[in-house]
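Worksheet: the structure to be examined is printed underneath.
The complex appears here without one of its protein chains, the remainder shown in place.
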Amino acid sequence: MKKELLQNVRERRPLIHSITNYVTVNDCANMLLACGTSPIMADDIGEAAQITAVCGGLNINIGTLNERTIPAMYAAGEQANALGHPVVLDPVGAGASALRTDTALGLLEKVRFAVIRGNISEIKTLADGSGTTKGVDADPLDVVTEENLDAACVFVKEFARKTGTVIAVTGAIDIVADEKTAYCITNGHPMMSSVTGTGCQLSALTAAFVTANPGEVLQAAAAAVCAMGICGEMAAERLGAQDGNATYRNYIIDAMYRLDGDTLERRAKYRVR
Amino acid sequence: MKKELLQNVRERRPLIHSITNYVTVNDCANMLLACGTSPIMADDIGEAAQITAVCGGLNINIGTLNERTIPAMYAAGEQANALGHPVVLDPVGAGASALRTDTALGLLEKVRFAVIRGNISEIKTLADGSGTTKGVDADPLDVVTEENLDAACVFVKEFARKTGTVIAVTGAIDIVADEKTAYCITNGHPMMSSVTGTGCQLSALTAAFVTANPGEVLQAAAAAVCAMGICGEMAAERLGAQDGNATYRNYIIDAMYRLDGDTLERRAKYRVR
Partner (left out) sequence: MKKELLQNVRERRPLIHSITNYVTVNDCANMLLACGTSPIMADDIGEAAQITAVCGGLNINIGTLNERTIPAMYAAGEQANALGHPVVLDPVGAGASALRTDTALGLLEKVRFAVIRGNISEIKTLADGSGTTKGVDADPLDVVTEENLDAACVFVKEFARKTGTVIAVTGAIDIVADEKTAYCITNGHPMMSSVTGTGCQLSALTAAFVTANPGEVLQAAAAAVCAMGICGEMAAERLGAQDGNATYRNYIIDAMYRLDGDTLERRAKYRVR
């Protein structure tokens, strides 16, 4: 993973507009600050498009979506498209309710996304129009393993082709792919799933990386996924015997604050297929 | 306190749906993860009942309630009742505004709760139809002490009888009771009141315990209260001279992440009346 992909984030310091859920929004803001960008959150139809216009990139996360914020997602997405800003979609919980599935599919129809990042069940829901998401977690039956990795790459590339979007499926093994190339990434730590919003934070981070690296969407998204996983590893290395998921949450963000391009390059673990 | 009550939470890993305030929601989610369950938050009428249906238990917390989320509370509560899922009510600030009091009383009328958890002023408000809640804190005049403990147990049991619900009144001394039996619990630490949302976290935890222990609502709720108090004690033991309420917040959740059934059983401090 090229170190410049992170260095550009820190040097260009883009403003990132997030319309995101109120569960993990604070961590998303601190993660965006940790990587060197500036976050702004605005979800009212009365200002969403205008805030998008003053930012460099947009992150739409459908967790805790509601009748008031859904129109703002469309307005901001369309504004970002009109201005050529990259947009990331995090379809949190798609498959768990019709509202989430329909909103994610509706956004896919109206807004051109640079990257869609979700767990395998959420992405399958978008690809197939229905899914078996367990709340906001992936269905164990869907999980990507070494055994089904080839088939999973084919599936992700095909969905990337169909949507014209980079797809990032994250889990124990992450797949970040466009229609031709898949990065299979094995950074990360199992304890990350014990912290609420590591996926949301990664989506925000992905928006930061693709905004700071125009024309390199696939590489930037893969770098964001590696960076998040490396931070999860470094944070786990710091944990003491009494530490749990709350301290771990802080250490992951701390690690991003300290992460430099050389460390990203050295610790990134991926294969290209 | 039987260690199985915690072990069942960790083994059965129920999904818990919370409709809760945006002040403490992140800590509630991390507390639910710390005890081994999976949290999902969804407060829009367009999906609340459907999300309830895919979960095992429901936690309704009326802090930062609003005209949009109140109908979702009713819809989710009624759905949970229809499916036989346990529902916990946290009447945050009942007595501080008519909207909160009326919503809590309205929910009590339409929804069958497994447990209601609040401070003494909030519970008195529900029992008497009016109260002297000071914001979101208990009125000092209401506080349960060794001196008034007998009378307080009578009051709580009577309210449990009237509502057909387990009542958890938490403070320096906690009372968890159904109409016949009261657990008087003295775990906990005074500094817990310097962390926003320890009560909210406990309500979420209570939902986790009662969901994972069907048919043992009273014991499960009492175990949740003991567990939270023990975590408050263990977290306080870790504090250094420069640590304050923010680090303490993290250490409480960390302690839950590490808590095992044996420690719960050994450290639980309660009398049964």
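In this document, chain identifiers A and B correspond to the written order of the chains, with residue numbering beginning at 1 in each.
Everything below uses one rule, namely that a residue touches a chain if its C-beta (ideal position, glycine included) is under 8 Å from a C-beta of that chain, and two chains touch if they have at least 3 such contacts.
The shown structure was predicted, so the numbers you read here are calculated from the model rather than taken from an experiment.
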Contacting the left-out chain in the complete assembly, out of A:54, A:83 or A:98: A:54
Per the touch definition above, residue among B:19, B:34 or B:65 touching the missing chain: B:65
Per the touch definition above, residue among A:25, A:73 or A:126 touching the missing chain: A:25
Among B:96, B:126, B:152 or B:228, the residue in touch with the chain that has been omitted: B:96
Residues in subunit B touching the chain absent from view: 21-24, 26-27, 63-68, 93, 96-100, 134-137, 194-197, 242-247, 249-250
Touch list for subunit A against the chain that is not drawn: 15, 22, 25-26, 29-30, 33-34, 38-47, 50-51, 54-55, 68, 234, 238, 249-258
